[in-house]
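Only one protein chain is missing from this complex, and each of the others stays in its spot.
Just so it is clear, A, B and C label the chains in written order, and each chain counts residues from 1 on its own.
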Amino acid sequence: MMGKLLKISIFGESHGEGVGLILEGFPAGIKVDHDLIRSNLARRAGGNDLFSTPRKESDDIRFVSGIFEGYTTGAPICILIPNENTRSGDYAQLKSRMRPNHSDYTAQAKYHGYNDYRGGGHFSGRLTTALVAGGALAIQYLSEQGIKVGGHIFNIGEAYDDPFPLNPDFSLINKDFPVLNTDAGEQMKEEINHARMNLGSVGGSVEVAVTGVPVGIGEPFFDSVESILSHWYFSIPAVKAVEFGLGMEFAESLGSEVSDSMYYEGDKVLTKTNNCGGICGGITNGMPIKAILTFKPTSSIAQKQQSVNLETKENITLEVKGRHDPCIVKRAVPVVESVTALALLDLYMEGKCR
Amino acid sequence: MMGKLLKISIFGESHGEGVGLILEGFPAGIKVDHDLIRSNLARRAGGNDLFSTPRKESDDIRFVSGIFEGYTTGAPICILIPNENTRSGDYAQLKSRMRPNHSDYTAQAKYHGYNDYRGGGHFSGRLTTALVAGGALAIQYLSEQGIKVGGHIFNIGEAYDDPFPLNPDFSLINKDFPVLNTDAGEQMKEEINHARMNLGSVGGSVEVAVTGVPVGIGEPFFDSVESILSHWYFSIPAVKAVEFGLGMEFAESLGSEVSDSMYYEGDKVLTKTNNCGGICGGITNGMPIKAILTFKPTSSIAQKQQSVNLETKENITLEVKGRHDPCIVKRAVPVVESVTALALLDLYMEGKCR
Amino acid sequence: MMGKLLKISIFGESHGEGVGLILEGFPAGIKVDHDLIRSNLARRAGGNDLFSTPRKESDDIRFVSGIFEGYTTGAPICILIPNENTRSGDYAQLKSRMRPNHSDYTAQAKYHGYNDYRGGGHFSGRLTTALVAGGALAIQYLSEQGIKVGGHIFNIGEAYDDPFPLNPDFSLINKDFPVLNTDAGEQMKEEINHARMNLGSVGGSVEVAVTGVPVGIGEPFFDSVESILSHWYFSIPAVKAVEFGLGMEFAESLGSEVSDSMYYEGDKVLTKTNNCGGICGGITNGMPIKAILTFKPTSSIAQKQQSVNLETKENITLEVKGRHDPCIVKRAVPVVESVTALALLDLYMEGKCR
Partner (left out) sequence: MMGKLLKISIFGESHGEGVGLILEGFPAGIKVDHDLIRSNLARRAGGNDLFSTPRKESDDIRFVSGIFEGYTTGAPICILIPNENTRSGDYAQLKSRMRPNHSDYTAQAKYHGYNDYRGGGHFSGRLTTALVAGGALAIQYLSEQGIKVGGHIFNIGEAYDDPFPLNPDFSLINKDFPVLNTDAGEQMKEEINHARMNLGSVGGSVEVAVTGVPVGIGEPFFDSVESILSHWYFSIPAVKAVEFGLGMEFAESLGSEVSDSMYYEGDKVLTKTNNCGGICGGITNGMPIKAILTFKPTSSIAQKQQSVNLETKENITLEVKGRHDPCIVKRAVPVVESVTALALLDLYMEGKCR
């Protein structure tokens, strides 16, 4: 469960009946934009091109509750995305044969062997489908308040996109392959192809930004915008680093170099640079929020890995069969946007209550 | 408020009566180790050397509740650390003159000018004193379970310490200046001196590790170990990036390069490398937890900065007077350790309940 | 959302796709007892006799997630109970014509008319089906620890059952009509018949007890057993009073009259009476927990009531058509048991963690 005023519970398994979530506390009277949901789910779905998993997911979603005559009712919204096209046979061997850097071993240890191990079970990236479906509602709500969320691939392997400028224009993000610089995008595709040809995988990162953010969003200390966003971000499978604004670069910086000069533009206080990523003291300053999330390369690879067999208690060599992503970063972009919107909407609503 | 079974509420202001916290749900029957508390507070306190703020804080702490005859009672523990040696005059000008990259502007906007602006008020790093005091109890409890937490400065500016080895030995951390490599420590001091001489500040990072962690700590999805730890970490003022294991390096890695080979040592499953930082699928795998936190350089610097005066609504040039840290990274080490212990204790207790 | 370690989110509407809930944090490795679930759902279902609503609900339940090969996995359990046999036409007129003492008006006002008004929508007693399904898992878990939950109708109108004795034996509760004293049960049926004949409804109460409770369950102050149980109890539609132990009778009592004399039986501390209902200072003392919940008479009655039409803004006379319960108390018994088990399991797990 996550959230304070907008509470999200997520459920489901990769090879079970389906995945889904419950959104408690979503405002009433919002007309559901099914096109946006479909479009974001399509961006997340694999199977569209060579750069993702060949598992096709049609991602039909069902609103089980909380929607009436096309509008949100204020009651909890249950979204259910049935699974289909699952091939459990691919994974059966994995009950005892652990994939390194995966939840196989930790989940089995934690749940004493009762976990649904098929395709990662509850720990599968498949669950992010639910976040995208629910996140679309948050994106839509925020958008009506003038708050826009956008993301692009920041890097894959050694291929780097341009960073967002001071004031990002999300319409400039390439539709087919979400980068700002299409040349960089071509290099990224090569990195992915290279990994796939070698039966391997490659990591990368996503930059996300939010524009139109009012000043004063975020709560002191534990509910700082960074704390809340990072809590969400690290829930996305494979995320291993989160940075805001300059992020890690701050570690090698002098205070004078990274000071965001403040100035008045009319009645509005702006900054000339945005090293702090739109968040000062944990609270938004009105400049765009900016964050970068690092995704580790998929651990399900067909290359040989050294591992263990929990049943026989032997060391083994593992080659993971099945349909896998050489790189999940492209598919992660709408997930990062969705999660950003859900987190921010909760803080936004809290900002209205006092 | 933070935590589920161990709930922490933090309060106080830099120049008010004091700072403190409440620990709800801390187990009964733990003998309070006042030496550990004092020692950790001393590590956090400024004024000891040239590398920190000249503001001396004696940090006398008072257990207002929850301790009886030297032991925790199971009732909420209120820790109060009275303020002393505050010079509010230093800050009075800051009511209207905003320090860039600081909470001055965001807090004033959020609270319509009612915030206590003196020394950053509730947004001051001073509040971390309370975390260190409370964290010492968590460190002590975990230590009795064989779980140890240790941190060191990883870098300051361009001076980098050695990273923790596969199995960290915290007794090797230098006592006076917390690094593994004392030569690196000398270079760091130079970076700090350089910043101080220029009336500026410099950023850096802290590496923290936890050893003796049982397999299976952490809860699925939103309560992954990374999610919970990062939520806490980003609550520490000035933290702008958090990485687990290889962290950002994953973005340029191939899956095959970063696979943590698993093997049996007796009945125990271990990994030959620890790129995932002891956390797979959000759950501990028994290897040491490892994280790196990046701290931005202090924004209170005496160098000229461009800013605004909220009262006159004019653009101004600001030189921040007062006692400031050229680098907070050294003092942050016990804070990071304390927060790690508090977060982990909560997850550890949850791991026992089912 | 309710609960700390065992988090429950409930969703659904009376005339939508279905109702359900998510159980987060339920322990892994529990074999699902489908017979218990079916049996409890049957006790809650209407349509079995003359004493309940003629709306028949087959209450097929689907475990969408969290169950694998018949056992709980530790991952969130989503239970979905599809709706069937809904006759929305019965309710269409109620969009503008408010039933007194019902959520019709408050929900419409709160949600600006976007609420699903059919059959009470999210405010329908239908949602308790989900609580019964999820509660069966909690009952089963507790039962394996020797903790038993049982309830009976305490009164309907002026017909009163015997109260539970000091040490209740739940096997003595009548199966068909849940009372201890079958004569009292006959009188209750007459009360219900009388109400039905008059196109009206009648209120009543349920007594619930828990045996085998360990000493020391419950947390101080806000998480007292009474606080947590009552929070759950008042979530059950139509509950308007909750008493523990002697309850309201305490108000006319002298301290000396109601003192529960304590004594040793072997090593065990017992009390000769149980006026405090097994809870002292908010914490269990090892004696049975006892509570009584009062249910108001159903507000959907066919008798004439004075009300308002929100559309025409006129005062009106209302006769509620449709299938209604003359008395919900009998059907409420398994709901009260289920909710008691869910609440107690959460506190029980918390008791194990420190």
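To be clear about the criterion, contacts are C-beta pairs under 8 Å (C-beta built on N, C-alpha and C of every residue); 3 or more make two chains touch, one makes a residue touch a chain.
Bear in mind that the values here come from a model prediction, so they are computed numbers and not experimental data.
Student: Using the touch definition from the top, which of C:42, C:172 or C:258 touches the missing chain?
Tutor: Result: among the candidates, C:258 touches the missing chain.
Student: Based on the whole complex, identify which of B:97, B:110, B:148 or B:196 touches the chain you can't see.
Tutor: Of all options in B:97, B:110, B:148 or B:196, contact with the hidden chain holds for B:110.
Student: Among C:10, C:45, C:94 or C:289, which residue is in contact with the omitted chain in the full complex?
Tutor: Touching the chain that is not displayed is residue C:10.
Student: In the full complex, which residues of chain A touch the absent chain?
Tutor: 4-5, 25, 27-28, 74-76, 219-220, 349-350, 352-354
Student: Touching the hidden chain in the full complex, which residues of chain B are there? Just list them.
Tutor: Residues of chain B in touch with the missing chain: 1, 7, 9-13, 16-20, 22, 24, 28-29, 62-66, 68, 71-78, 80, 110-112, 114-116, 121-122.
Student: Considering the whole complex rather than only what is displayed, give the residues of chain C touching the chain that is not shown.
Tutor: 1-2, 8, 10, 98, 100-107, 109-110, 120, 122-123, 127, 154-158, 195, 198, 200-205, 215-216, 218, 220-222, 224, 226-228, 230-235, 237, 239-248, 250-256, 258-264, 267, 269, 271-272, 275-277, 280-285, 294-299, 301, 303, 305-308, 310, 313-315, 351
Basically, only the chains that are shown with their structure count from here on.
Student: What's the chain with its C-alpha centre farthest out from chain C?
Tutor: B
Student: Indicate the whole-number Å distance between the mean C-alpha point of chain A and the mean C-alpha point of chain B.
Tutor: It comes to 26 Å between the two C-alpha centres.
Student: So the centre of each chain is just the mean of its C-alpha atoms; given that, what is the distance between chain B and chain C in Å?
Tutor: 46
Student: Using mean CA coordinates as chain centres, what's the chain A-chain C distance in Å?
Tutor: For chain A versus chain C, the centre distance works out to 39 Å.
Student: I need the residues of chain B touching at least two other chains; which ones are they?
Tutor: Residues 220 of chain B each touch two or more of the other chains.
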